[in-house]
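Sharing a structure here in structure tokens format.
Only a single protein chain was left out; the remaining protein chains are all shown in position.
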Amino acid sequence: MTRSTPGRATGLVNNAVYQKGVKIDSPATLAGTFATLAAHPDAIAWIGLYRPSADELAELADEFGLHELAIEDAVHAHQRPKIERYGDTLFMVLKAAHYIDATESVEFGELHVFSGSNFVITVRHAESPDLSVVRKRMETTPGAFDEGAEAILYAILDAVVDGYGPVVEGVANDVDEIETQVFDGDAAVSRRIYELNREVIEFERAVSPLIGIIDTLSSGFADGYVGDILQQYLRDVADHVVQAKERVEEFRLLLRDILAVNTSLVAQRQSEEAQALSAASNRQAEETRKISGWAAILFAPTLIAGIYGMNFKVMPELHWMLGYPFALGLMLVGSLILYLVFKRKGWL
Amino acid sequence: MTRSTPGRATGLVNNAVYQKGVKIDSPATLAGTFATLAAHPDAIAWIGLYRPSADELAELADEFGLHELAIEDAVHAHQRPKIERYGDTLFMVLKAAHYIDATESVEFGELHVFSGSNFVITVRHAESPDLSVVRKRMETTPGAFDEGAEAILYAILDAVVDGYGPVVEGVANDVDEIETQVFDGDAAVSRRIYELNREVIEFERAVSPLIGIIDTLSSGFADGYVGDILQQYLRDVADHVVQAKERVEEFRLLLRDILAVNTSLVAQRQSEEAQALSAASNRQAEETRKISGWAAILFAPTLIAGIYGMNFKVMPELHWMLGYPFALGLMLVGSLILYLVFKRKGWL
Amino acid sequence: MTRSTPGRATGLVNNAVYQKGVKIDSPATLAGTFATLAAHPDAIAWIGLYRPSADELAELADEFGLHELAIEDAVHAHQRPKIERYGDTLFMVLKAAHYIDATESVEFGELHVFSGSNFVITVRHAESPDLSVVRKRMETTPGAFDEGAEAILYAILDAVVDGYGPVVEGVANDVDEIETQVFDGDAAVSRRIYELNREVIEFERAVSPLIGIIDTLSSGFADGYVGDILQQYLRDVADHVVQAKERVEEFRLLLRDILAVNTSLVAQRQSEEAQALSAASNRQAEETRKISGWAAILFAPTLIAGIYGMNFKVMPELHWMLGYPFALGLMLVGSLILYLVFKRKGWL
Amino acid sequence: MTRSTPGRATGLVNNAVYQKGVKIDSPATLAGTFATLAAHPDAIAWIGLYRPSADELAELADEFGLHELAIEDAVHAHQRPKIERYGDTLFMVLKAAHYIDATESVEFGELHVFSGSNFVITVRHAESPDLSVVRKRMETTPGAFDEGAEAILYAILDAVVDGYGPVVEGVANDVDEIETQVFDGDAAVSRRIYELNREVIEFERAVSPLIGIIDTLSSGFADGYVGDILQQYLRDVADHVVQAKERVEEFRLLLRDILAVNTSLVAQRQSEEAQALSAASNRQAEETRKISGWAAILFAPTLIAGIYGMNFKVMPELHWMLGYPFALGLMLVGSLILYLVFKRKGWL
Partner (left out) sequence: MTRSTPGRATGLVNNAVYQKGVKIDSPATLAGTFATLAAHPDAIAWIGLYRPSADELAELADEFGLHELAIEDAVHAHQRPKIERYGDTLFMVLKAAHYIDATESVEFGELHVFSGSNFVITVRHAESPDLSVVRKRMETTPGAFDEGAEAILYAILDAVVDGYGPVVEGVANDVDEIETQVFDGDAAVSRRIYELNREVIEFERAVSPLIGIIDTLSSGFADGYVGDILQQYLRDVADHVVQAKERVEEFRLLLRDILAVNTSLVAQRQSEEAQALSAASNRQAEETRKISGWAAILFAPTLIAGIYGMNFKVMPELHWMLGYPFALGLMLVGSLILYLVFKRKGWL
């Protein structure tokens, strides 16, 4: 493995050393950071990296004694949220979430955090979460760095969890929209339900492990000590995680129920179609009867006309004075009788 | 943050200081309350607020040492029911529930309670719950304030939980109505089931955390001591919570089952429609056969009439004496034969 | 609250004082019972009440120090099965169950039991359970009262749980009937499944808490001591409760499955109807073709007759010697040709 | 209760006394067994009964101090698998299972086992399980009886659990068959799925309690001691139980899924039928149009023939030399025009 030359420009995006809550240095290289730390034993470095190269990670591992397995995870990314303690260092994986309403999807930004007594290394693999906001807030809050690495870990965790709020609200909003869509009979809703549900499942996988992570943090940071005040702040984060988790579980229930309701409604509509078809079929049968009746009624005079059109020599009626009106009368009477018969039978 | 001037009129809706179970003062301002408390070390204040401003909360936080995180929650509202201990103070979130039968919905009134050794602050964000009733009952019950803040917490909790009873009854009633509707074949029921279910899920989220909250209260109030008597009263509340929770779970089961039954019934009706359609189709086919048969029967004399209407010079029948009756007879016989043939074939 | 005059006739339905397993008194009033107990310090009273008035409960509470909350529950009824210890007294709620095969419903008889070192008070709110049988069996069994109140509690619990057996058998029988009904294609079965399921859920709510109740009883009765022998008997009751509970869970599974199967079968029948409809429609189309074919075959001679019925002066055929037979032959041949054409096309 | 005369022939089917792993006696009566045991304090009796009478059980209870409640269970049968310790004796209920492929059902043989320091009593209520095989294997294995009653209990448990293997295989085979049937579109499969599922549920109820039973056995047999070696053998049985349980759970999942798939497939077929029906209906509509078109085409010459069949004195065409061919031409041309019109309209 080729080491990157110390001092060479790196994927380092944000880097500072703090002492007694004051930023004392912002080295441009990792080597610079190591030097500053060596010179100030009570200082703490917060090194922010964006998609670092394997070489940069190796350099950090070498300096701070980071564990090979943690480095392996940080290189591979696609980890589940977790916390691991390797001797004096902690390795934490978080998933920041961002809701994109246009595609109704949750986008995740994986964040890896290494921490020890005098350093916190944050490794981002996506644009979000934007840790510069967190860093700025801490730098402008007096005493924010007093608890050392633990305080930084808390601030990061808090920022990530605060970011879940808009996701929860976005999904809640979509669930409401889906309800309207379902009851409006929109056929495309099944797909939307399924896809939102898939996002929710993925979000649940990001949120759920955090309760255990906070527990582990609470029961002792890297140096085996977490101040009472920080404990309360961690409990607050835990409360927000539980809140998010409860909502997510509610979404899962609602989406499952709404899919069932949709299936029920589709069946209902189908049942109504079948009823309509049945009614139409009955109407059609009635019409066929009516048409047949009229055909028969019209047929009667035709037959009579046919009969008196026969060329028999001996057909007395043909010689009657009133033979013709008689024939016409016969046609009328025949048709009338048929009409009355069909009327009585309810065909007309 | 601008502090509100002490003594200025506030969102304070109910405010009293009690000593040995007797109301000794009802100050119009928070500042007045603080003064009375300072003058009577064994007194206890119950401060009732309705949608307080951030300034009022800050004033209280300042006086009673309320934790910043609890204040943040109280400002934001939309919290889940929970209890948090911050040093000597407790912060409790409850959700009073109210059932509106007209819209078949559960309305929630979020209630935040801060308590310490000599104060209880209740912060309402909605009209309900009406704590003045609770306060009146305590004021008129001898010894009601003997256990201090704990007794007030119990009374509030009891009132909130007692309020769940009508909700449970209302939902139970709706479930019964829904059953009738389902078995009456009302098509609109799917939506009602879903929406009631959604209310029930929300209600469950209000009720469920109370068991843990009562546990925490039981295992020691702010001053680390809960009298035996109060313990029994808390157990009574817990029993009522469990009762509500059990009913809610039952509702969830019933609503899920009734939706499944509804889908089954819709399918059943659909199947019956299909059967009806099939039967109608068969009836129609029969009628078509019958009509066709009669058409053929009527057609026979027409053909014979046509034949004897032909103008051939040499057509012996035309010269027969009885040619005409013969033709008529032929028509009758032809029709009769066809009638018998179709009768035998079952077409008529 | 007006006290009932001591000695006045009450809702007391069964009342006796036992000493060393022998019934020494059956006082007609509560006051008489209190007097007998006072005179015999090692005696035990079993007071059986049926829907007692608030006054009677107050009199008992006063004498035996029953807790206000327990009394409140006993007055309100509609409690879930539970056990509560208030100082030296126990309060237990049980639900006896009775299966009514005609309506396929489970009827519950709520039973409240108060017990202390020298008394057991049983309060019934329904006809069942019939405790006189339990009392008689204990009175005729030597040593049955040796363990005091605990033995009576066991006997009541055993009677209630033994009563669950027939309920389980009744439901099992109905489930079997439902299976037959489902596979016989009876459309009304959805409702029956749902309603039986509802009864089963309610029954489950009666049975489930008993495991916890027996646990509490086992780990120490009112006087903090349960003999080894009684422990074994309680374990036997617990075993029967578990047995009932397991069956109930099985019923829930089976009823859920059978509903799913029913929906599947209904869909299956629907699919078969659709197939039948499709077949009928095809048959009908064939018949229409056949009828149309015959109409065309019959039409040919009509047209020929029409043609030779025309009155043109110059129509050579009309003057042919064999014009008439020629026309008839033409009719026959025309029809035959059409018949063969349609036959070949498969229309006839 | 009349005691059976000692020495009278009983429902005793297999009875032997062992000492240091050797069969020292096979008494024909229970009394004989008791005598042999009394004469050899370090011997152990294995008494095998098949549907014993109440008297026989009472005789054994009397001799070995069996508990009344265990006897009650053994008389009633229909117990769930369980283990109970009554003082120095153990009472164990097992359910041997047998798969009958013809009826696709699981048949259970309930087995009750009483054991103490010097006896094991096995009570069968069904033909299976065949314990004589177990007994034979133990008699021919050196040292098999060294652990006393515990070794016999292990051997029985092992035999029962080994018997679950073929059941699991039989059900697995049926599940495979059902899959084929479902995808072949066999309509009868819903019933088969349901009924097999019912058997699986019942089998699960036989298998599940065994894990707890083995735990209880492992943590101390009747004499409070289980050798290390036996522990390992029990763990092996437990492993086989877990294996059976896992498969059973898998079957439940698969059967639930396959039912859902079947419903989906039925709906699919229904959808295809509906499509076929729709297509047929369209074809039929087309044919109706075609037939109507031909009817109109044939009708044209009829009308013309009718017109020239009229008897008006003044009809010039009738006197034309070529009137007749003209009429025939008119018929042809009229039909042709109609033919072309209908052809263009797509009716033919």
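In this document, chain identifiers A, B, C and D correspond to the written order of the chains, with residue numbering beginning at 1 in each.
By our rule, contacts are C-beta pairs under 8 Å (C-beta built on N, C-alpha and C of every residue); 3 or more make two chains touch, one makes a residue touch a chain.
All of these numbers come straight from a predicted model, not from anything done at the bench.
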Name every shown chain in contact with the chain that has been left out of the document.
-> A, D
Looking at the whole complex, which of D:Asn14, D:Thr216 or D:Ser292 touches the chain that is not displayed?
-> D:Ser292
Across the whole complex, the chain not displayed is touched by chain D residues 179, 183, 232-233, 235-236, 239, 242-243, 246, 250, 253-254, 257-258, 260-261, 263-265, 267-268, 270-272, 274-275, 277-278, 281-282, 284-285, 288-289, 292, 295-296, 299, 302-303, 306-307, 309-315
In the full complex, chain A touches the hidden chain through residues 67, 69, 72, 79-80, 82, 84, 86, 187, 190-191, 193-194, 197-198, 201-202, 205, 256, 259-260, 262-263, 266-267, 269-270, 273-274, 276-277, 280-281, 283-284, 287-288, 291, 294-295, 298, 301-302, 305-306, 308-311, 315, 317-324, 327-328, 331
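Note that in this section only the chains that are shown with their structure count from here on.
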Components of the interchain contact network lacking chain C = A, B | D
What's the call on chain A versus chain B, same or different interface residues, using the half cut on shared numbers?
-> different
C-alpha-based rotation, chain C on chain D, 0 to 180 degrees, nearest 5 | 70
In whole angstrom, what separates the CA-based centres of chain A and chain C?
-> 40
If you average the CA atoms of chain A and of chain B, how far apart do the two points sit, in angstrom?
-> 25
Overlap residues in chain C, where contacts from two or more other chains coincide = 260, 263, 267, 270, 274, 277, 281, 284, 288, 295, 302, 306, 309-311, 315
Which word fits how the chains touch one another: line, ring, star, complete or other?
-> line
Every touching chain pair, please?
-> A-B, B-C, C-D
